[in-house]
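Removed: one protein chain of the complex. Kept in place: all other protein chains.
When the chains are written out, they are named A and B in that same order, and each has its own residue count from 1.
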Amino acid sequence: MEKKNNTPAPTQQVAQKRNQWKEVWRRLRQNKMAMVGLAILIILALAAIFADVIAPNGFDNQVIKDRFQTPNSTHWFGTDNLGRGVFDRVIHGARVSLSIGIISVSIAIVFGGLLGALAGFYGGRVDNVIMRSMDILLAIPSILLAISIVSALGGGLFNVMLAVGISSIPGYARIVRASVITLKGQEFIEAARAIGANDSRIIMKHIIPNSLAPIIVQGTLGVAGAILSAAGLSFIGLGLSPPNPEWGAMLSGGRDYIRDHMHMTLFPGLMIMATIFALNLLGDGLRDALDPKLKN
Amino acid sequence: MTKKPLLEIKNLHVHYITNEGTVQAINDLNLELYPGETLGLVGETGAGKTTTALAMMRLVPNPPGKIVSGEVLYKGKNLVEMKEADLRKIRGNQISMIFQDPMTSLNPIMTVGDQIREGIMLHQKVDKATATKRAMDMLEVVGIPMERYDEYPHQFSGGMKQRVVIAISLSCNPEILIADEPTTALDVTIQAQVLQLMENLKVEFDTSMLMITHDLGVVAKVCDHVAIMYAGTVIEHAQKHKLYRTPKHPYTIGLFESIPNVHETTERLKPIIGLMPDPTDLPTGCTFHPRCPHAMDICKVEFPEVTHLSDEHWVRCHLYPADKEVE
Partner (left out) sequence: MKKVMLEARELTKYFDVPGGKLHAVDKVNFQIHEGETLGLVGESGCGKSTTGRLLLRLLEPTSGDVIFDGVNITKLSQREFRKYRTQMQIVFQDPYASLNPRMSVAEIIEEPLLINKIYNNAADRAKRVKELMDTVGLAPRLLNVYPHELDGGRRQRIGIARALALKPRFIVQDEPVSALDVSIQAQILNLMDDLQDEFQLTYMFISHDLSVVKHVSDRIIVMYLGVIVEMAESQELFERRLHPYTKALLSALPVPSVDIETEPIILKGEITSPINPKNACRFAGRCAYRQDLCDQQQPELRELHPGHWVACHFAENLVQTEDIVVGGSLSHPDSTVTKPSQVIEEEPVTEVEQAKSEESNISK
């Protein structure tokens, strides 16, 4: 049964300007799984921010006599082959992995979004040139693309971010283009033209706010993908080099000892899993919460 | 009552239970469909027309929908309490449905002929060849040459697709055909063709029909009886001529006055004031009272019962006190 027609206007007197983000938050709060995801992410983010307080030993505190300890009261997650606490490293690693995820996705959203918006809005030749180059990028497997970028530019935190970011540009360009094309045909865009709005106003006021939702959702899920890609790069030795505590690099370092000292790979693996799980829960929740037509 | 209804709904209540509260989609609805006749079910968006149709076949999506109480009597049997397996034999076979949008009610990757045959084979114990033959006959019946049996829906225009849908729903020779806004998506000239076809077929197949629509013009053309719905209940139910010549409920009267008539010159329309009520928060008493020009004190507190004004004309309105013949 449709009920869109029947909801009476809010009864409050001359309502204050209500923020749409508040509405989104209200709707998101009702989604329990999304809130679980958000909680995990907040914990991880706090861990990353206060890593120095939580794990004061730092990520490269080698105590050779304490090598290969199984989890115990001093070393909660045990120690690795160089006697560094896995817990300390995992916590500092959150900083590295989360920033890789967020920054590389931001790179992809900014460039992909811009290219997609231009292609969708202007269409024709502009669209063709942009989208065909995106297709070329897309034709190369993203991990292969990232590998070649890193091999060309060398490892290091920023290059990894760049590599992962560039390889996910086409995905965002496509999403934004599709959403812009849909929006462009909407009557409210025509209405804006009828009252004299120019292209830049139409893009800024009418198209971007309405295409934000799919980007935010994709971005949230994309952070998970980026963390995974970065971990993959590090695992095959092309990402961050030791002693950096990036989770993928830790997995890579621990793989030789996986038979006897499983905790070295287990905990970074669990962290990657938890982060990605949380991001996916949140992404799905946001997808529903951001739709202005879904009420309450 | 002289005739016995083929299908009768008594005091039906259907609720949709959502996070924001209970949507009272159908409230104490009564309806009678007589054999061989067409009943027009008229109402505005959100009046509960489609829910009524779904409830008649017990197809209200559950959750969130729930038939709370009431009876749907088909040939004396209460469909609300029937076993699902028995009900399945009735659906599509004895009670069949046509939906509003011919574009979405056909499967795009199946030929139209096969879609008609599918229904026949599902409900009738016939072999493939017989079913194919009957599907071809059905195409001819609705005015589509049988050579087009092997074509796909996208090769048909909107009006032709709706003919195919009609062929599917009539292929099992149902007792009752429920048509939910069958011509709303069509242009006027195409609508005229489809309506004429439906009328002819109704006579030919001796089918009773429930025609759901918001268009009083369509009702005047094809129906024998009319039920006017407002906020989940039938507020007036009458033989067509009685309803059009002497509408009694203020809402029915308001509807007629809202429509511009091409054969009259009206300077100004008389709209019904206000808006449809929120189904999660219906007004007390008569649900129409906040918009009614004749609202009285009793209307605010008491939901009016059915008042029979004459044979085949009843209304639910306090203006017409029970057991008093007004006509």
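Simple rule for what comes next: a contact is a pair of C-beta atoms (placed from the backbone, for glycine too) under 8 Å apart; a residue touches a chain by one contact, two chains touch by 3 or more.
Nothing here was measured: the structure is a model prediction, and the numbers come from that model.
Novice: Which listed residue, B:Gly70, B:Pro174, B:Gly254 or B:Pro304, touches the chain dropped from view?
Specialist: B:Gly254
Novice: Thinking of the whole complex, not just what is shown, which of B:Asn78, B:Gln155 or B:Thr266 touches the missing chain?
Specialist: B:Thr266
Novice: Thinking of the whole complex, not just what is shown, which of A:Arg29, A:Arg132, A:Arg201 or A:Arg255 touches the missing chain?
Specialist: Of all options in A:Arg29, A:Arg132, A:Arg201 or A:Arg255, contact with the hidden chain holds for A:Arg201.
Novice: Which residue among B:Arg58, B:Lys240 or B:His289 touches the omitted chain?
Specialist: Of all options in B:Arg58, B:Lys240 or B:His289, contact with the hidden chain holds for B:Lys240.
Novice: In the complete complex, which positions of subunit A touch the hidden chain?
Specialist: Counting only subunit A, the missing chain is touched by 4-7, 9-10, 12-18, 20, 186-188, 190-197, 201, 205-206, 209-210, 292-293, 295.
Novice: Please give every residue of subunit B in contact with the chain that is not shown.
Specialist: Answer for subunit B: residues 44-45, 157, 187-193, 195-196, 214-221, 240-241, 244-248, 253-266, 268-272, 275-276 touch the chain left out.
Note that in this section only the chains that are shown with their structure count from here on.
Novice: Can you compute the centre-to-centre distance for subunit A and subunit B, using the mean CA position of each chain? Integer Å is fine.
Specialist: The mean C-alpha positions of subunit A and subunit B differ by 50 Å.
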